[in-house]
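Note that this complex is displayed minus one protein chain, with the remaining chains in position.
Just so it is clear, A, B and C label the chains in written order, and each chain counts residues from 1 on its own.
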Amino acid sequence: MAHATNPHAEEILDKEFPCLNAGFVRLVDYMGGDESIVQAARVSYGKGTKTVNEDHGLIRYLMRHLHTTPFEMVELKFHVKLPIFVARQWIRHRTANVNEYSGRYSVMKDEFYVPEHQAIHFQNLRNKQGRREEDVPPELRRKVLDILTNSQKQLYTEYEQLLESDIARELARINLPLSLYTEWYWKIDLHNLFHFLRLRMDDHAQYEIRVYAEAMAEITKRVAPMAWEAFEDYILHSEKFSRLELKVLAEHLETSDFTKEYLESKGLGKREAEEFLEKLGRIHNR
Amino acid sequence: MAHATNPHAEEILDKEFPCLNAGFVRLVDYMGGDESIVQAARVSYGKGTKTVNEDHGLIRYLMRHLHTTPFEMVELKFHVKLPIFVARQWIRHRTANVNEYSGRYSVMKDEFYVPEHQAIHFQNLRNKQGRREEDVPPELRRKVLDILTNSQKQLYTEYEQLLESDIARELARINLPLSLYTEWYWKIDLHNLFHFLRLRMDDHAQYEIRVYAEAMAEITKRVAPMAWEAFEDYILHSEKFSRLELKVLAEHLETSDFTKEYLESKGLGKREAEEFLEKLGRIHNR
Amino acid sequence: MAHATNPHAEEILDKEFPCLNAGFVRLVDYMGGDESIVQAARVSYGKGTKTVNEDHGLIRYLMRHLHTTPFEMVELKFHVKLPIFVARQWIRHRTANVNEYSGRYSVMKDEFYVPEHQAIHFQNLRNKQGRREEDVPPELRRKVLDILTNSQKQLYTEYEQLLESDIARELARINLPLSLYTEWYWKIDLHNLFHFLRLRMDDHAQYEIRVYAEAMAEITKRVAPMAWEAFEDYILHSEKFSRLELKVLAEHLETSDFTKEYLESKGLGKREAEEFLEKLGRIHNR
Partner (left out) sequence: MAHATNPHAEEILDKEFPCLNAGFVRLVDYMGGDESIVQAARVSYGKGTKTVNEDHGLIRYLMRHLHTTPFEMVELKFHVKLPIFVARQWIRHRTANVNEYSGRYSVMKDEFYVPEHQAIHFQNLRNKQGRREEDVPPELRRKVLDILTNSQKQLYTEYEQLLESDIARELARINLPLSLYTEWYWKIDLHNLFHFLRLRMDDHAQYEIRVYAEAMAEITKRVAPMAWEAFEDYILHSEKFSRLELKVLAEHLETSDFTKEYLESKGLGKREAEEFLEKLGRIHNR
């Protein structure tokens, strides 16, 4: 038996998905997909899974109930070109394998991140880590871009000067800015990729890393479409309510409004409807 | 400056919390507590935290917003005596450090898990991995216990026989049952401990591991009481609703019922109230 | 571009390599091979690698100099059937992904490890964790096997009895012995697999896990033959000498005996010969 291949993934294999002004992400290789999640889950459940006979339902069940290990059986390898300040946020995810371009071994290329006009924002006043919506006047945008691009040019020229004087590469590079592009191979399993995407597709993530996360979402969708759908439904577009919030909600939700029939008419599966009712019961009994 | 010590934790340091018929868990050492979570968080936020001037609020904020790395700065080390079948579930948590008693080096002790009467249950019919509530008749319970304890005695006698014949320890032990007790030192950071506790205090966890998780919860509460409270409020007693469930909820929740004033009167903090309203907005706009 | 496939690996894909009396290991899937190690290394070294133009040499260089991250870019997934006491040693390697057959969900199968006659050994007197060479007399061997197999039969019968009484599976199983077979999917990257193999192919590893390690070595050799060769030369068949041992060696090694020409005539590469001489220099100058 040869490797299973997935035509939707093969189609985009090695294709660059452009990100920002000069970056990209591309899928270099992958191992497994929805079918390997199911395969791994069935070894855990053995005979016991006979009744969960549908892959789709099984994958959704696993995602809903935090049975995360079968998702670890799928692996994706990306080639990414990204600004260093994005790389610094990205690398905080420790459950991946990385090989990065090295400025000690090689000469860094003359490529820098320059934000598009609409990516230039004022400081968010409420959220200390973010940008605010209000438009930045065109002349200020232009000024920002001038400052950035002029210094980038100058710094690269100085870098070249130091290299020409034969200064060690590892030292010559130390004044290169965080907006410089670097590259890496990055390999991760699907469970940990979902965790990465949940955090990095979030509104609170910096815009520049979100652009990469969105591109990777497109790719992931093709490698494991059922798992992706379950991820969207149960994680990405879910909301968590705290103990206190649930107490407030409980006062505004009539248990009798929610019958199994009603819930199923709204699209919930049989099992999901039961689980919803159990959840409601827990909330009211707290 | 010497180590900070926490009197509530020191009080129970080295005290055995009994678990099951012959097991225990005890806190052997710990590093840090609520104050080290705050310390680590403040380095991340630098000057920016001046306004979040209350440790309690900061810890709750971190927990609510999945800023998990400061919780990794607290470390707990436990000594645990537990049946092997519990150890097999426990060890699946890979983010801990373990030193286990070795049956290759040493002779295993004659101690086996024997369930209390009320821990003997029938197979749950709906939940393939669980027990059902219905009472097991006393005579069947007795039969179960007889089968278990007789075989345990016999197996240990056979083990001793093999050792007396000078058979290698690593081989002599292979027929010892999963109910045999083993011991280990187990060290983990607070973030990963919370993850462990969330999964192992859950109703779906096997009763026998839940007993240990409950004991460790008591200990953890003393090492980092503010973090524990936040964990209870935002994780342990929270509920997550899926995309579809939120759609259903949205139809039954009047946005106008929930004002900031109302929410604060129900005990939510100012910031929490705002976040609740944002959540409600997201649900209705989906 | 489609997945690269490796004919030597494809040949054995899904083939069971028998281990012990009823176990096996089989390669279920893999991602990458020698070529992906090189690919990842070249992104790190960028232009700088132009002179290291041979994959073979590059892979050997990486292995020799502990540049381990490129080896993490290859991934192997195994399906393994193994006795529980072997599984307990195996799972201590935390850098892998695992899905194991669950005795809570499913009925365990009636299969137990029974050692072959020649695997039955006396306790090693010097090495507390091992077996000694001396032959165990045939009648004692027979006695050992009788004890093991009789109890295995009895324990399985008791397990069935408990299941027939409808006792919860998670409880009914607790007296099953460590010699019972379990199964799992186990996925790991090549760097961490080498680490596993180094420890588990070692003489000090228990015989029963060594059998699996040897089978996996055969498989790994086919997935990444150049990396395997480098692993054998620089890790598996290497020896490390301590500070004191080197001092002793230094007194018995004439530096002048070892010239580059001599070393190359013995099969060392140009670069290796230089490195050997540097090592010798360090030893003498300590």
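As a convention for this text, contacts are C-beta pairs under 8 Å (C-beta built on N, C-alpha and C of every residue); 3 or more make two chains touch, one makes a residue touch a chain.
Computed from a predicted model, the values in this text were never measured in an experiment.
Novice: Out of B:34, B:75 or B:275, which touches the unshown chain?
Specialist: Of the candidates B:34, B:75 or B:275, B:75 is in touch with the missing chain.
Novice: Give the residue, chosen from B:99, B:118 or B:157, that touches the chain omitted from the document.
Specialist: Counting the whole complex, the residue in contact with the absent chain is B:99.
Novice: List the chain A residues touching the unshown chain?
Specialist: So the residues of chain A touching the missing chain come out as 83-85, 88, 91-92, 94-95, 98, 102-105, 113, 115, 119-124, 128-132, 136, 140, 143-144, 147-148, 151-152, 154-155, 158, 161-163, 165-171, 173-179, 206.
Novice: Which parts of chain C are in contact with the chain that was left out?
Specialist: That gives, for chain C, the contact residues 45, 48, 64-66, 69, 92, 128, 199, 204, 232-234, 237-249, 252-254, 257-258, 263, 266-268, 272, 276, 279, 282-283, 286.
Novice: Need a quick check: the contact residues on chain B for the chain that isn't drawn.
Specialist: 1-5, 10, 13-14, 28-32, 36, 39-41, 43-49, 69-70, 72-73, 75, 77, 79, 97-102, 105-107, 183-185, 187, 189
Keep this in mind: only the chains that are shown with their structure count from here on.
Novice: For chain A superposed on chain B via Cα atoms, how large is the rotation, as a multiple of 5°?
Specialist: Rotation angle between the two copies comes out at 180 degrees.
Novice: Is the contact between chain A and chain C built from the same residue numbers on each copy (over half shared) or from different ones (under half shared)?
Specialist: Same, since over half the interface numbering is common to both chains.
Novice: Roughly how far is chain A from chain C, going centre to centre by Cα mean, in whole Å?
Specialist: Spacing between the chain centres: roughly 33 Å.
Novice: Residue numbers in chain C touching 2 or more other chains?
Specialist: Only 98, 102, 105 qualify.
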